[in-house]
Every structure is written in structure tokens, then in C-alpha cells.
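Working notes for the structure below.
Removed from the display is one protein chain of the complex; every other protein chain stays in position.
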């Protein structure tokens, strides 16, 4: 996708059925919208159809509302869900962090360059450490400490901030707290976490120490949607990094931070560019 | 693409125009052909549209000839070229070699396992060395020696063999002779060569020795369609391999053979799975 | 390491102690052996020293026996184990297979080209399927069927073949049987297995089906020394391959076979080039 003259994006998914592609592409042609790129996939194991189209309206008076209204009539017959994304749309993203800053840093950098077409109205943390970094970028930083006792109250505040700042996506950029089932449920499909291992290997705490004990030759990271099954949400992206015997556990931690940052930023980009379809426990990801 | 229940493949390309996608997908829906996967790309720099569809006919009496006839009527208005490929189609591939066997070996292996859905009716070489290998696989081996004087005659024989064995594709698997402009022309768009460098770096002879002198930290290979501009045909696939100071030129040669084999086999697979569209000096490649 | 003028290799390891490096390098200098390359590593977590030296004798009458005798005196004080490998040494390797041929094929190819400096005096299988392939390479093929009842007897035959053919290394190239603790013990440190996942993820049967269910974006393979803890021996090499939603379980199997072959052949090469030191549950691997 060219970053100049960015396209409109139409995403659609529905149960498998003859005509799913046709209902989309015919509408686009008839409404004089020029298709630049299509990816579609019909999963025959789970009988679900996903499609992503980049297009440019040929007429100057393109009206998104009218597009949605007219397409709704056709899509209804297919029980189709869809989403139209404007070229200048910037997803509003809340970032949650603890003390590690490498993932936050990478997100902020790609936000600042415009490569990630997002707004970051708020950064939330259970620690005060990264406030300076947030401030330099001019982003409100909310320090919400947490203990076992205050967790329900803290999560309530988190949820209020997400709503108040009207965030479509929450990114857990090494936020070192497990979200409650209730908050997971509320954020279902719109919260991305980075786990510092190639899930499902090395679940749980200190994965790099586990990896060192096994003498692995690769470490990795997994970005996934958060759900109530800890470290088990639907996977969006994974990355790896070669390591060897000379890397002690603390070296693996440092080595791994690179691949965590790269993998999380990539997953966020896929999400906000509408490349990810979530269906059940699995994702369809159309890469660029 | 699942290797079980393989799909029909429809490829189409034409000059950019509103409705190119629609004319394909509408026809598929109306003729009750179920779309599994679509990739389409409309190149705005060169104004050319390419599309690849995997589909399964819903009716048992699917008739390819009828499909082609009916689609021809619709495609005509778009000046569209298209190709329908049956699930059980095996491309007929002639392989040309000299003395190096690593690329031949890799092709034969993936042919034998069925991962490359091809037939290899003939292997042609300017040397006798690899005849045993061909024989073991039960493939006719034609030894056509070549000198500057006999080149026109030899190439005439090559061309006759390609026609006689009805080959759709010719793979130059480290065939160490430059094809004449005439033969390049005849094989245009259906001959794939492997060059042992990341073109356009290190063109010409002894690329690994050139690479050693430069002290590069990566060597690579480029699979491309053959054209009359030596080492300059449209690129299908490239691969790289990390190297370091301890690799003398002869080591780089050995290291490079891996990546040559992998890259050539990948390019052949892309071609025979109809993932490659050739337009001018550039390709569109829809990977799996 | 240059493949021309191959060096002698000296491997040594012992408990950590001041002077371990010096005892080796001083001896080499005093005995007029010219050092081309050294890798040494002293693991401070487990207090163990490993060192690999490539060298060329400066005098034509180099005598390996004398080298060993003289070095023995010096090494004794360090409780050092060492091994001297001649430039023309070819490790004798028994390969065990079942029905899958991709790993066998890759090993045989690199054996035939001389890139793997090995001899393969015997191939052992619990199935007859791959006999033709063995025969073409002129290698004796022993078909030793196995059932729960005959397992002790079959393993006895395996062990006798390994001894009879004087094999230093046994490679389980997708041999689909679990070795008994007894045979594992006998082959300790000289049997390499390929597991078709990135251990410790997806242990056990059908790892690719497990991977599909999780929707992973990477699959991989692990080559490890066999021990009695199934799928848990010390890791020598790991490789990965990107996959996506369009790969059904049977596609993951096919995709994975590439990376299995590459990873196993790499591990065998590291072993026979004396790049691997096994100490406890972990390895030190000095790559080229």
C-alpha cells in the first residue's frame, strides 16, 4: 500500500457462502470505487470468509455514510460484518506499560514518524517511571498503582480512561499485570499483548530463564489479542532471534527486547491497517 | 493453498480499468464457482491489473471448455488475458544443467515428493556428468555439447526438444551457457534462470569471488526470467545467506549453493502454481 | 573453515580453571602447529570450559599419535578431555529412518557432494519403503520391523549394526519410534534426533496439528541429542519457517519438512565438524 494517496479500506467477514466475494466487488464497481488490492480467504475448516479491499473512489464526492447505507442492504443477506476505514483515519490507541520502556519507545517512534497512523491520547501505567518519556511526546500519563486489593478499582479506572479518551485499541506494551476476566471481556478483540516467548512454549513467568535452562538456540516473542486464558489469546504476529550458549539469562532478556518491540509494533500496525480478522481462537492476517 | 482438494486457479491480467475485479468475481459467482482465495493488485505506476483466484466448482459437471468460452465473452471488453489451471494439472518442465548438480537435485527431490506439481519429460545438458542422476529418476537425458561454432545448431536441438516434449517451462538449473537472443525470444516468459548473486550486484562471472573481495556479510541468489539482457531478466525470487570473514571464496561457493537451490525451487513453484505475473521488466508475485 | 587445505581440529573441554586456554595454545605453538581459528567459551554458570582450534602443522612429519601422547601429559593436570580430528577424517554415520524421506534425502545429497565429510555405512529402518533410495547411493539398507513385542530384539539388532559398521554417530532422520532408555544410554552423546517443532513447544505427537489449532505464525524444528527424556535432549540447532492462516495442517506438514531437513543436516554438520560440546543438559556450539 502506498503511503502517498492512501486508499480507503473495506473489511468484510461472514459465514462461508457462495457470492460473498461478488457482493463486495460488484458493489464497489457499481459505486465507481476503484480497487487497488484484494486479499480474501475462505477458511474451509471453520467455514468463515474474510476479505480486505483497498480502493480509491473515482468520484470526488464520495460519501462514506451513503456507502455504508447502500452496502448494508446487500450485506444483510450474507450476515456480513464490515468496516469502512478512511484514508486519513487514525486509530486512537491507549498504551499500558509498567517499567520496561523498549516496546513503548518503539511504538512512540513509529507513531511520531507517522508510519503508525495512530493517535495516542493516553498512556496508563502502574508505575511512575515512564512519565518523562510520555511527557516529551506530549501524551497524558496516568499513574494507576495496583495491589491485589486495589485491582478491581484500578481496572475500573483503566476502563474509564479507555472510554473517556475514546480508544479503539489498547496495547499492553510489557504491562506486567494480568487483566481480570472482566476487563478482558470488555476489551475483547481490541487489546493486544506482547508475550516474551514463542507461545505456547515458555508460558508464564521468566520465559528467558526457562529458555536458558533448555539451551534453546532461538528466542522469540508473540503478539496476541488478550483474552481470559492467560498467555493464550489469538496470535497476530511472532518473531524470532538467534541466540547461543554465550548468552546468559540476562543477555537473553536484552536480546529478546529487540524482537519484542519489532513484533508488537508489527502487530499493532497490522491491526490498525485492518489486516487482522479475529474469528474464534484464530486470526486471518493479510500482510503487506 | 491446501494440497488436499486442490483448487482450480484462474489468473487474469489486463490494463487498469474500472470493473476488472468485478468481471472476474461476478462470473465466478454466477457460474457457481466457490472462491477460496483471491489476490489482486492494480499497479498504479504502470497501470496494469493482475489477479489470481483459487476456486472450487460447486457443481460436479464443471466444464473447463465451457468456462473458457463463457468467460471469453466478458473478458474481451477488458482486453484481458487469462488462464484456467486444473487442480490436477502438472506443468511439463525441461531442465537444463551443466556440471553443478545442487539445483537439479533440489528440483528432482521436490518433483518426486509431489510438492512441485510438475512433470520433467527431459533434462538437457552440455555435459554428460549428470546422466546417472537423471536415469535414477527415469528421465531422458540429452547430452548436447556446445562450442562457439556449434552453438546455433545446439540451440536448435534444444528448442526442438522443448517442443517435442511439449514443455511449458524451461528451468536453467546452473546451465553455464548464455542463451542466444533468438532462443531467449522463443522462451520469453517461460524460462527461469538462477543467478548466484543478489542481482544487480555482482553481475557476470565468479560473483562469489567478487563478493569475497568486497568483504560482504551476505551472499544471495536471484531467480529470474531469462531475457536477452544477460543477468537482467525480471526477478521472481531472491534469497540470502549470512557469511563472514572466515569464508574464503571456495566456501562462499559452497554456502551459496544452498540458497541457490532454495531460491530456484521456490521460483519454479511460484511459476507453476501461477503465482507470477510478468509485465514488462517487472513481476507481480502472489506468495503462499 | 576453508574446504581446501582442511585443517586439523583439536577439541578440548574440562572444568573451569586458570590456564585451560594456555595449556592448549602453548602446546600448539611449541609443537609448531599453526593456529587458523580458535573459539573458546568458559561457562561461568556451570563452570565448564570448551575450546575448538583449527590448525595446520608446519612440519611435514606431523604425527598424531605423538601429538596425543605429548598433549596427554599436559592435559592431565586439568582433567581435560580432548579429541584430535584429522583433515581427511570422515565420521561414520548410521542413519535411521521410517517412511518420510525428506531428511534422509537432504543428508544423502550433502554426503554425496562431500559437503558433509561423512561415510554412511548403513541405513536402518523399521519400514522397507526407502530401500531404493539407499540402493541408488550404494548403501546397505537393513529393514528391521518393530512391534511392541519385538522392540527389545529389534533394538539389539540396531545396536549390533551400529557396532558392526563401527559408527560414531547415529542420526534419527524422522525415525518414528521412541528409543528405549537402554539404547538411549548406549548412544548417549552420539545420536541426533530431529523433532518437528520448536521444542519445548508442541512436544509429542502431531505437532503441526497442534500448531494449526493455536494459529501460530511460525513453525520450526529442533535437532537435539537423544536422551531418555523424550523430546527433551540437549538442543544442537533450531530453525523456523513463517506460516499463515492459509496453511491447513497438511500444509504445515509440508512447509515444515523443509526446515526439518535444513536443521537436521546443519546439526549433523556441526557435530561431525566437532563444533558441538555436550555438557549436562546444554550444548556449546561454535558455528562457522
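For reference, chains read A, B and C in written order, and residue numbers begin at 1 within each chain.
One rule holds in what follows: contacts are C-beta pairs under 8 Å (C-beta built on N, C-alpha and C of every residue); 3 or more make two chains touch, one makes a residue touch a chain.
All figures in this text were calculated on a predicted structure; none of them were measured in a lab.
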Displayed partners of the chain not shown (whole complex): A, B, C
Given B:62, B:136 or B:248, the one touching the chain that is not displayed: B:248
Residue ranges of subunit C at the interface with the undisplayed chain: 2, 18-22, 25-26, 28-30, 32, 34-42, 44, 51, 58
For subunit B, the residues touching the chain missing from this view: 41, 43-45, 198-202, 213-218, 220, 234-238, 240, 244-246, 248, 281-285, 287
Missing-partner contacts on subunit A, residue numbers: 1-4, 37, 101-102, 105, 109, 113, 115, 136, 246-248, 250-251, 254, 288
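What we mean here is this: only the chains that are shown with their structure count from here on.
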Distance between the centres, which are taken as Cα means, of subunit C and subunit B, whole angstrom: 36
Inter-chain centre distance, subunit A versus subunit C - centres from mean C-alpha coordinates, in Å: 41
Shared-contact residues (touching 2 or more other chains) in subunit A: 41, 44
